[in-house]
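In this view, the complex is presented without one of its protein chains, the others remaining in place.
After this line comes chain A, so read on.
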Amino acid sequence: MKKYLLKRVFYMALTLFLVATITFFLMKLMPGTPYSNQEKMSPEQIAIMNQQYGLDKPIWMQYLLYMGGMLHGDLGTSFQFSNQPVSYLISSRIGASAQLGIQAMIFGIFFGIIFGSIAAINRNTWVDTSVTVLSIIGKSVPNFVLAVLLQYYIALKLGWFPIADWDGFAYTILPTIALGVGPLAETSRFMRTGMVDVLNSDYIELAKAKGLSKFQIVYHHALRNSLIPLVTLIGPYTVALMTGSMVIENIFSIPGIGEQFVKSILTNDYPTIMGVTMLYSAGLVAVILLTDIIYGIIDPRIRLAGNGD
């Protein structure tokens, strides 16, 4: 297990190193300059600006400085907001994004489990069919369409929740729903299949024979075992939530990373793009490693199989 973990951490570091390197050189390839009114500046002014941003040094030197700085958590200075370090920009915005992401994940997985289990228990009835239909719709309707509709009909027309902004729990509800419906649909489909499998297994038959109630069978025996494969979905969900947050945060004007990322792309703010890229990659790699470890802990069969590797 230790050897396996070390290997995984090594590949994790390698991945991040490659992402950082490729991002850096791609950004250096880009035409244009970070200064919006370069025509009006004298060559001396440009030189001073270049010196301030460290753009006067040869590219390999900039690369080494960038990589060195990253080890200390220094991601450079934003082009868009003068003199704001990218790391400050990120750390001041990560709270909202993390809260939204975690809430959406919990919302999606929790209700997904409930809906999926209900569908599996009432297999081939109208309950099952309606859950299946709803989950197909939930999977197919893009989250940004849903977000606009929720914002208009629930927030503006009905006035149940605030329309936009980020100022307390009530503000988080609509974005959470918009972002969480995709994972919810996926979880409920996955859960249904897993639960049907488990319900057909021998030990459930035994539990029935013991005379346990339906609730006890589902809660104590079936649910736990059908939950295990769900862990593998957390990685893909993280990606979906990161992607989704870019557009949901924009629609609900939430001061998060995703909103900043879109702004940076539109304004060619390369240091911020690089910083957020690194953050997203690091986040995903960490989540994948974590879910692998959790999976090994909760399902001993995997751990045993993994030892031989």
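Assume a residue touches a chain if its C-beta (ideal position, glycine included) is under 8 Å from a C-beta of that chain, and two chains touch if they have at least 3 such contacts; residues count from 1.
One rule holds for everything that comes next: contacts and distances are computed from a predicted model.
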Protein name (UniProt record) of the chain left out of view, among "Molybdopterin synthase sulfur carrier subunit", "Nucleoside ABC transporter ATP-binding protein", "Cysteine desulfurase" or "Peptide nickel transport system permease protein": "Peptide nickel transport system permease protein"
Option from A:46, A:98 or A:141 whose C-beta touches the chain left out: A:141
On chain A, residues whose C-beta touches the chain left out of the figure: 11-12, 14-15, 18-19, 22-23, 26-27, 29-30, 123, 136-137, 139-142, 144-145, 148-149, 152, 156, 193, 196-197, 239, 242-243, 246-247, 250-251, 261-262, 265-266, 268, 273, 277, 280-281, 284-285, 288
